[in-house]
Every structure is written in C-alpha cells, then in structure tokens.
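In this view, the complex is presented without one of its protein chains, the others remaining in place.
Lettered A and B in written order, each chain numbered from 1.
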Amino acid sequence: MKESEIVSVISRKLVPYILIFGLYLISYGHLSPGGGFQGGVVLASGIILLALARGTDSAQKLFPEKNLRIVEAKAFFLFLFMGIGGLVAGGYFLQNFLPLGKAGEVPSAGFIFFLNLIIGLKVSAGISLICFYLLKGE
Amino acid sequence: MKLKLLGEFLIFVVFGFVLIFGIDFIPPPPSGLKNYFVCQGVRQTGAINLVSSIYLGYRAFDTLGETIVLILVVSGIVMLLEKKDKE
Partner (left out) sequence: MIIPQIIIILLIILGILSLQFKDLLNAVISLAIFSLLSSLLFYYLHAPDVSIAEAAVGAGVATVIFIAVIGKTRRKEE
C-alpha cells in the first residue's frame, strides 16, 4: 500500500496531543470526569493511530513490544502490593493507607491517585499490545 | 425472509411496549446507600469525583477483578497469535 502524505503528517502532529490528553485524564481522574480506564484507552488509541498511519514497525521503535509486556505484568503486581500495603498499615485489604491531603489538589486522595496511574498504564499497555498483535500479520 | 422480518418487528414492538409502559411499575431504588455516598464520599476518600471515589475507594476489590480479566484477555491473544508466527 502506498503511503499518503496527508495521513502521515496529520498523524505525526496529532499523536502528542492525544497522549497529553490521556495523561491529563489519568492524573486528574479524582477531580474531574475521567479516570484510569478512560485515560488508558485514550493513550492506547494514540499509540494505535501511530501504528495505523506509520506502520507497526515504526510505532514499535517508540513503544517497544517488550516494554509494553513488562508494564502490563508489573502494573498488576503493583496493584496487589498497594492492596497489601493496607494490610501492613493495620487495616483491611486495599485500604486507603496514604494521607488524604486537601480535597481539590492534584496529589490528594492518597491511594486513589496512584491506583489511577497504575490502571491507566496497565490498560494502555494491554490494549495497544492486542492491536499490535492483530495488525502485525498484514 | 418476509416472515423472519415480521418476527423481528413483532419482538421489537413487544419489548418497546414493555420498556415504555412497564417502567412505571418498578419501585424506586433504595436511597440509603446513595445518601451515604453523597454525604460521606468526599470526606472519607478525599476524591471530589464521586465515580472515582466509589470505583477505587469503596469498591476497589471489584477493580482488581476487572484488572485480572484484562490480563487474561491479553495473555490469551498473545498465546493464540504468537504460535502462528513460529510455525
């Protein structure tokens, strides 16, 4: 298939903004609409746009498949360790053991901010890994 | 072909009728839990977004299950599609 100049240029200029918007949705998830899952899917859709417009090989230079697999596996164990941290602090499983802070600031709500980050990274790595595997054969 | 389309249309009309007129007879949901979340949510979890405070605060164990589902899907797809490339 022949590469189109318009698709290539537009996707290169659009992808950084999509990634920034996904990070905004993740990191402001406890203050405004959004959250881990939604922000992660937006991040993954940015990566998929790069893979569709420029080919999977050039997308895998920026986001190597090995790193995505590592993030996918390690984020799950980080989630479990955050849960066990509640037990260590003397409560129940998945208890909010960090200080809550003042409501309305970005690093507030202790535990929820970090869980949003972990879930966002995990969802984006998983969905972009699925699409890499599906698009690679063509 | 015509009979099948007619059957689909009949099912559509019956379900629409039930949804439009049957929704009045459903009792309203209990409001105790809703009032508890609205009054105590911000103070107990520190998150302004109530959806986030329920999703990751009160029901975080549910989120753990969802995470396990996603990791199962990804490992299944990697298993299915990586085998094909090696052969």
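By our rule, a contact is a pair of C-beta atoms (placed from the backbone, for glycine too) under 8 Å apart; a residue touches a chain by one contact, two chains touch by 3 or more.
A quick note: this is a predicted structure, and the numbers were derived from the prediction, not measured.
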{"item": "Sole residue of A:82, A:109 or A:127 that reaches the chain not shown, by the stated touch rule", "value": "A:127"}
{"item": "Which of A:35, A:83 or A:120 contacts the chain that the document leaves out", "value": "A:35"}
{"item": "Absent-chain interface as seen on chain A, which is shown", "value": "25, 33-35, 37-38, 41-42, 44-45, 48, 52, 127, 130-131, 134-135, 137-138"}
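Here, only the chains that are shown with their structure count from here on.
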{"item": "Chain centre separation (chain A, chain B; CA means) in Å", "value": "21"}
{"item": "Chain B partner contacts - residues on chain A that touch it in the complex", "value": "29-36, 69, 72-73, 76, 79-80, 83, 93-94, 96, 100-101, 103-104, 108-112, 115-116, 119, 122-123, 126, 129-130, 133-134, 136-137"}
{"item": "Footprint of chain A on chain B - complex, ascending", "value": "42, 45-49, 51-53, 55-57, 60-61, 63-64, 67-68, 70-71, 73-74, 77-78, 81-82, 84-85"}
